[in-house]
Every structure is written in structure tokens, then in C-alpha cells.
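Once you've had a glance at the structure underneath, I'll fire off some questions.
The complex is shown incomplete by one protein chain, all other protein chains being positioned as in the whole.
So, chain A:
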Amino acid sequence: MKKSMYGKFGGQFVPEVLMPALTELEEAYERYKDDREFLKELDYYMKEFAGRETPLYFAKNLSEKYGIKIYLKREDLVHGGAHKLNNTLGQALLAKYMGKKRLIAETGAGQHGTATAMAAANMGFESEVYMGAKDVIRQHMNVYRMELMGTKVNAVESGSKTLKDAINEAFRDWVTNVENTHYLIGSVVGSHPYPMIVRDFQSVIGKEVKDQIMEKEGRYPDSIIACAGGGSNAMGIFYPFIEDKEVKLFPVEAGGKEMRTTEKEALHSASLCVGEEGILQGAHTLILQDKYGQILESSSISAGLDYSGVGPELAYLADIGRITPCYANDDEALEAFYELSRLEGIIPALESSHAIAYLMKMAKMGKLGELGDLVVINLSGRGDKDLETVFKLKEEESKEDCL
């Protein structure tokens, strides 16, 4: 098997002009990933700037309600409010070691863009972020946050005006400025070596969970649940457990409005559940596409999960049966958003709400037993950025009620 592949998935399907950049990145990563100076510096940033390690919180009220032990991995407490900073600090440091001067990134919900802006400001990079025009509107506070930190935010007007189009634009920028620019990809997607690099930097989540759950419970959990758009927080928490076969792994995708596809768009973003093999944005993976291979627009209440593809390693793990792809739809996610806020005093990101929703959904269907007695849910981010989205939905609902 080629080292760029995960089974039949992965690879390097990029314009010729980017191939040397991928090779350069791969060589730099191989060189520094075990380098003592590099790791020491990364450790410093992770502890002192990002605020690691994050707690593994016993959600006592949630546990009481569902009658099993539920722990939340509090990535919402990472500086900036999401797990994204784990990866951006790692890649920005790598870019610094490579002598790059400029960082570019794409962002959906704005969390990765914000995390890139933080790393860039802190380490002294010039930075630009591409964001779908639709997402710029629904996540304008994150846009403001990025701008405050000195990052230029470009609204992308092409295509569906969401994450996939922002990625296309970032690719174009990179193609043009590849000599001095590092493209800081925010999820376990794209061409090799990105899925591997992002996974490695995010796997700090799963490593911490291993130690923490051992200390608290003296054993590994029966199940781990994490939301999956591209899949970075899912791979981050799953990866250290891949060899521990007794731990069941559940990536929860966005079921959107419903699990149906029209000619031009999918009403969901569940590429791992129902996508087909194809090539999107640098990798052979599972994607939402029509019969000719045109990419379908995806849909989700959460901008961070609204993506037509998924990381190739997740596609592989699903293919060999190591993970169990599943989904929660918009309404279920919203219900979970409210429930966690009320029960635990933690407002989850709409992305993370999908992970919690899956547990609630299993309980409703009387299938909680499949998850076991000890469950860890990756709370990948906090909900501040989504307050406006939820608030608007609530307003619309109350208007409809009046009619």
C-alpha cells in the first residue's frame, strides 16, 4: 500500500503545481514530528496558550437521566472555544520551521478560521481566510473575531457559497502563492499528508481521554461518540483507540433536514453514511455526488458539518468496519443543544450537539444498550458562535405558532 493511502482511500489528487509543496510538507513533517525542540515548543503552546489538558467531565445530570455513565471531553474549553486550535498550533509551528511567511485557511463555521487567526497572530504570520459567503453571514461574529486578530477574511461567492467552495478558493490561492505560503487545512481531508498531519495533531484529544478515563474509571469506555463533518475531532479522539477493539466508535454526521438527495443537492451532509467513492479536493474518499460525478451541495444546521466529503481515513475505517457511521438530523441536534444547556449548564456547538443527539436518539429507540454503560462524547466546541442561528430559528418558530 502506498503510504499516502488508507486502504483504497486517500492519495494525492491535486494540480501538478502543488505536488512539490505536498512533498516539501511531508518531508518537513517527517523531520520535525519527533524533533525534541519542535515537540517542546508545541507542548508549550498547547499548555500555556491553548489551555490543555482539557477536562474529561462526568456529566452527572445527563448520566442520571439516561442511566449510564456519560463523560464529556471538554474541547469547548480549548482557547477559542473548539478543538481546532490543537491542529492550527501544530501546523503553524511546522510552517514556521519550514520558513513560510504566510498562512491561508478555509473555514466553515469560522472555528478553524478563528483558530488559524489565533495561531497566526501569536506566531507572527500574515494570514488570510476563505469563507463561503453564506457562512460569512451566518457566522459573522467569528468573522469579526478573525479580523480583530489581523486576519483578512475573503467571502467566497462561487458555487454553493459554503465550505467546499471556500476550500476551492484556498486551493487557488495556494496554487498562486505556494512558494511562501502554507495552506493550513483544518480537517482530516485533502491530499496526503494533510489527513495524517491533522489527525496526529488532533490525537492529543484521544491520548488524554485514555489517561483520564483510566484514572477515573479504571477502564476504557464502551463507546466514544464524536460528530463528523470532515472528521478532525472524530479522528482526534478515535485514533488512539483504534487498536482497542472493545471500544466502539461512532462518528455522527449531519442528517440535515432529511436523508434525501435532490438532483442538485443533498438535504444532509452524511457522506460517510450514504456517500459514494470518488475524488474530491485532493483525496479518494466518500462523497456526495450525482450519477455523473458532479459534487452535490450538502446541507446542515451547523456550518462546520456542512461538507460534501469526509476524511479518507474515516472512509477506510468505515470500510473495514472499525467505526459505525451514524447521523442525527437538524431537529435532533437542536433538541440536544437545548438539553445539554439546561441539564449541565454547558452550551454545545451545533456540531457537537449532533454527537449528543445520537445518544439521545439511541435512548429513544431503546437501543442505549448498544452503546454500553460507559460512554465518552467529544464535546468538540462551544455554542457561543451558534447562538444567533438558534435564536433566529426560535423566533421563526414562535412566529409560525402565532399564525
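Here are a few things to note about the model shown:
Basically, contacts are C-beta pairs under 8 Å (C-beta built on N, C-alpha and C of every residue); 3 or more make two chains touch, one makes a residue touch a chain; residues count from 1.
Following the convention adopted for this analysis, contacts and distances are computed from a predicted model.
The subunit not displayed here is recorded in UniProt as "Tryptophan synthase alpha chain", chosen from "Phenylpropionate dioxygenase", "Sulfide/dihydroorotate dehydrogenase-like FAD/NAD-binding protein", "Tryptophan synthase alpha chain" or "Phosphatase PAP2 family protein".
The residue touching the chain not shown here, chosen from A:L85, A:V178, A:I213 or A:L286, is A:V178.
Only one of the listed residues, A:R52, A:K134 or A:K164, touches the absent chain: A:K164. Contact with the omitted chain, checked across A:M98, A:A133, A:M259 or A:I279, is made by A:I279. Contact residues of chain A toward the unshown chain are 11-17, 19-21, 158-159, 164-165, 168, 171-172, 175-179, 277-282, 284, 287, 289, 291-295.
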